[in-house]
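Sending over a structure as structure tokens; questions will come in a sec.
After this line comes chain A, so read on.
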Amino acid sequence: MNPAVFEIGKFARLTVIWLSIIFGAVWAACWAVGVFAPALINASGMPTETASLASEVLRALVPVVAVAVFIPINAMFMVLCERRALALFTVRKGPNRVGPDGLLQTAADAVKLLFKEDITPHGADAVMFTAAPIIFFAPSIIGVLPLLAAASGNHELFRSVNLPTGIFYVLAIASIPVVGIVMGGWASNNKYSLVGALRSAAQAISYEIPLVLSIVAVCLMAGTLDVVKIADQQKDSLLSWNIFGGGALLPYVNLVVAGLQGNNEQVQAIMQHFQAQPLGPFAAVLMVVCCIIFFGIYITGACAEVNRIPFDLPEAESELVSGYNTEYSGIKFAIFFLAEFTNLFVVCSIASIMFLGGGHAPLPGLEQGFTEMLGGILKQLPGSKEIFSPGWLINSLVNPSTVSQAFWIILKTYSLVIFAILIRATLPRFRIDQLMAFGWKRLIPLSLILLIALTYLRELV
Partner candidate 1 sequence: MLSKSNLQSLLFLAVAVGITLLFLTGQVGGVLSGAGLPAYKADLFAFLAIVSVAVVSLAFGGNKTMIMIGGTVTAFIVLTAFQDSMVRYMTLGAIFFAIGAYGMVASRNAVRMLMSIELMINAANINFVTFSRAVDPEHLGGQLFAIFVLTVAAAEAAVGLAIVLAIYRNMATVDMEKFNLLKW
Partner candidate 2 sequence: MAPEKIEALTSTRLKTDEMIINMGPQHPATHGVLRLLLTLDGEFVKHVEPVVGHLHRAQEWQGQNRTWFQYQALIDRVDYLSGMFTSWAMARAAEKVDGCQVPLRGEYMRVIVSEMNRITSHLLWLGTYGIDLGAMFGFPFYPFREREKLLDLLEAISGQRMMFNYIRIGGVQSEAPPGWFAKVSEFVKEFPDRVDEYEAILTNNPIFIKRTKGVGILKKQLALDYGVTGPSLRASGVPLDLRKTKPYSVYDRLKFEVPIHEGDGDTFDRYVLRVKEMRESNEILRQCLEQIPGGTADELRERRKACNSCGKADCSNCGGDLMIMAKKQNAGLRIKAGEGFDAIESPRGILGCYIISTGGDTAYRFKWRNPSFCNLAALPDLLIDHPIADIMAIFGSIDVILPDVDR
């Protein structure tokens, strides 16, 4: 067999195993806290008032538990995934010694980092030096909360974190980490760190504008900031995803389909719509183009926000040693490292929710078929309503539509993550002046023009 195919197979197997472990663990933890424990409390014969308050508190804690379990192991997997994928892209083997297929490599690395000496350099501002990694990491934990609801298809356990200001909240929180970087770079008492921190500040501020504008474009089409609603609006099919114009093309595709099927009434109805908006198809196509470009702008801005190559100037190894985290070691460095990967995951999941239809399958039939099939299997089981019986356990553990949604959103998000790794494997790094020029002279005007264009096109469709 071709060795490359063999390696890809190994990588895919590794990814599937790890992701099953991660999401299985997260779901088990959430279920234990949000479903099983309240049921236990209710069954334990406590006074009703206290019992229901306690179970409400527990259920309110579920998102926190989910994130607390998810973030560290996910970041650990992403490190491994990046190393293996990079190895794949560059004709190497990558870590393959610790555990089967190198499965436990990053766990070993994490343990090593925990036991390393935690050094505070001479002349550093100790308080700031310690606070910086926390300020860098904390936002990525609290920032993903609203995404949970969207990613799980507004599952009742996560409904409470579905803020009406969802995406605005995520963006606001996502702008905080740069403070941590500047703080750490300044407090390190190292010139390389300081230069890295200043670059990071400049870069984050300039690339936040196109990033936010591309999100604004999506919100403009969706008419809401609520991530669950935005994800829901894209459930019809591939064409209703925001990257393909958020359903702008749907009426025309429907027209063609109806024409082919010979459905006259529908054709008539849509033809009337046509006469009212003669520029409609043209505008719809333009809108799709705009949206695809916006997706590109988002990915570019996101890469710059999370300091990925080709925008990894704050920690450019060949220039600034390691930029703002040069002086960090041990647990603090581990936190920086985890946070970087978590941030990458967050921007990728924002992209998949905002642009790529969230947890919805590209074809509606897929999702429906899967849900019906799984539902059918579940119905075959002894469907006892009695609490703690096997039927109750399985029915409360497995929710067909959530399983389907989780599968699709994991697939989309990790595809984007691997795309980011592919970019890292291909491109050299920008220089700082080129980076700023690209941001201010190309991306911002482009996204402003497209935003205005989109506003008008929306009216024409």
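For anyone wondering why these and not others, all candidates are chains of the complex that A comes from, given by their letters.
Everything below uses one rule, namely that a residue touches a chain if its C-beta (ideal position, glycine included) is under 8 Å from a C-beta of that chain, and two chains touch if they have at least 3 such contacts; residues count from 1.
Just so it is clear, the model here is predicted, and its values are computed rather than measured.
K.L.:
Using the definition of touch given at the top, pick which of 1 or 2 touches chain A in this complex.
P.N.:
Per the touch definition, chain A is in contact with 2.
K.L.:
So in the complex, which bits of chain A are touching candidate 2?
P.N.:
Answer in residue numbers: 86, 89-92, 191-192, 195, 309-310, 312-313, 316-322, 424-434.
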